[in-house]
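Only one protein chain is missing from this complex, and each of the others stays in its spot.
Right, chain A next:
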Amino acid sequence: MPQATFPLVQLDAYRWEIPVTAKPGMRVPGIIYADAGLVGQIQEDQAVEQLANTATLPGIVRRAIAMPDIHWGYGFPIGGVVAMRLDDGIVSPGGVGYDINCGVRLLSTGLADEEIRPHLGALADRLFRNVPSGVGARGRLRLNAAELPGVLQAGAGWAVRRGYGRAEDLRRIESAGAIPGARPEEVSRKALTRGLDQLGTLGSGNHFLEIQRVEEIYDPATAAAFGLRHPGQVTVLMHCGSRGLGHQVCDDYLEVAGRSLPRYGITLPDRQLACVPIASPEGRAYLGAMAAAANFAFANRQVITHWVRESFEDVLRRSAESIGLDLVYDVAHNMAKIEEHTVDGRSMQVCVHRKGATRGFPAGHPEVPEEYRDVGHPVLVPGDMGRYSYVLVGTAVALAETFGSTPHGAGRMRSRSEAKRLLRGVDVADALARRGILVRAVSRDLLAEEASEAYKDVADVVRASDGAGLTRSIARLQPLAVVKG
C-alpha cells in the first residue's frame, strides 16, 4: 500500500505530534501516544493520515489524539479520540463505528485455576453452546417488536429486570449500563429487525469469551478493590457489541450524514468521515439512535453474563453466587459521549468520539461508580488469545490530556491474509492447546486470523500508555479457554 509520509515531531519518549501544517485543512495538531518501537509500526499503514484527516473536522477541540494501539481503520483510525464543541462541532457516525458500544466486560470468581482445570473442557463446551456465536447464530432469547424499545431505553437494566443478572451488576458498568437520552424512535425498522434475535450473541471476528487466570498483580490495593486478589484466581472476559442492530444504525446515519453535507457546508477528505452538526436535527437523531444501540450492547453483554453464570453452575454444580462471577466492570470502546472536560482552564461540555479507545476516568471523578470512586474505575485492555490481557486504571494525566481516554487492545499488526500466510499448515487450536489454552471456535480454520502473530504485543501498548502516564497497570490476566465466533 502507498505509505503516508507524515513528519512526526517527537515531543518526549511517549508523545509524537503531527504538526497542524502536515495536511491542508487540519484545524488542530494530532498527537500519538507511543514509544519509538510502536511508532515505527504505526507508520507502516495509513493510520497517521487517518488521524490527520480527523483533525480537519469542524469543531474539534485541542487536538486529534491517538492511543498506542492506533492502527488503520476506515475513516477514523482505530485508537482515535476526537472531542468536539457542542455548538459548532460535528458528530460522526463513522467516528463511532459500525459496532456501536463494542466493549469489554470482566467477571471475577472465588475459584483458583487448579480447581477448574479438570472442568475446563466441559466449561468451554458449555459456554460455546450457551452463548451463540458466528455466522447463522440465532439468539436463544427471541424478543418481540414491542419489547425492543424497552431494551434500547434501559440497556443492561432491562436485562436485570427480566432476570438476567443481579441488581448490583448495574453499579459496575460504564454509565450504569444505560446511556441517557436514547431515542428508539430514531432507530430504523431495519435496525430493529436485525436486533430481534441477536440479544445474547457474541458475533465473530475479534469478539470472544474467555476463561482466564490472574497471572500477575502489580498494585495489590487497587486490584483488591476490583475484586482481583491473587495470582491463579479465575476470571471471565468477554468482548462484543451491538451486533447487526448497531451496524444498521451506523449505516443508516452515514447515509443521512452523506446527504446533508452540502446543506451544512462540510467538505471532507474521506467519505467515511461523513458527519452532521451536533446541534442539528440529524445530529440529535444520530446521538439518540447511537445511545439506543449502545444500550442494546450493554443488554447483550448482560444477557451473556447470565448465561456464563448458568454455564459455570451447570458444570461445577454450585450456585453462581458461591462461585462469585461478580461483575468487575464493563467498558465501551466505540462511542461518542457528551462529557464535561476542562479545556484551557475552562470547564466545557464536549462530544468525545472514542473509536477503539476506552474511557478511563481516575479516582474522584463524579462519573466513576461510587464503589470505585477512591481508586478510579477499571480499564480493560484485552490482548490476543495466546498471550494476556490487562486491567489498568486511568489517571489525572489522561483526564487532562486525552479527555480521560486510554487504550482498548493490542491493535492488529498483520492483516488477516498475512497472518494466514504466516501460519499456513499450523493448526492454531492445537498449538494453543499444547500451551494449556483450550479453544472452541465456529470456524476453526480461520483462527489464524486472530492468532497472536496477527497482533501487537499488548504489553508494548500498555508500557507506552503507562509510560506516558495515561494509565497505571493493576493486573495481568492469562487465557485458559477461549470461545470464538
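Going forward, contacts are C-beta pairs under 8 Å (C-beta built on N, C-alpha and C of every residue); 3 or more make two chains touch, one makes a residue touch a chain; residues count from 1.
Keep this in mind: contacts and distances are computed from a predicted model.
Within the choices "Archease", "Assimilatory nitrite reductase (NAD(P)H) small subunit", "NAD(P)/FAD-dependent oxidoreductase" or "Transcriptional regulator, BolA protein family", the name that UniProt assigns to the complex's undisplayed chain is "Archease".
The chain omitted from view is touched by exactly one of A:P19, A:G110, A:G150 or A:G205, namely A:G205. The omitted chain makes contact with just one of the residues A:G73, A:G200, A:G324 or A:P378: A:G73. Residue A:G258 is the one among A:G258, A:P369 or A:G467 that touches the chain not shown. By the touch rule set out above, chain A reaches the unshown chain at residues 1, 45, 47, 71-75, 78, 94, 97-99, 134-138, 190, 193-194, 198, 203-205, 244, 247-248, 250-251, 254-255, 258-259, 270-272, 274, 412-418, 442-443, 446, 449, 485.
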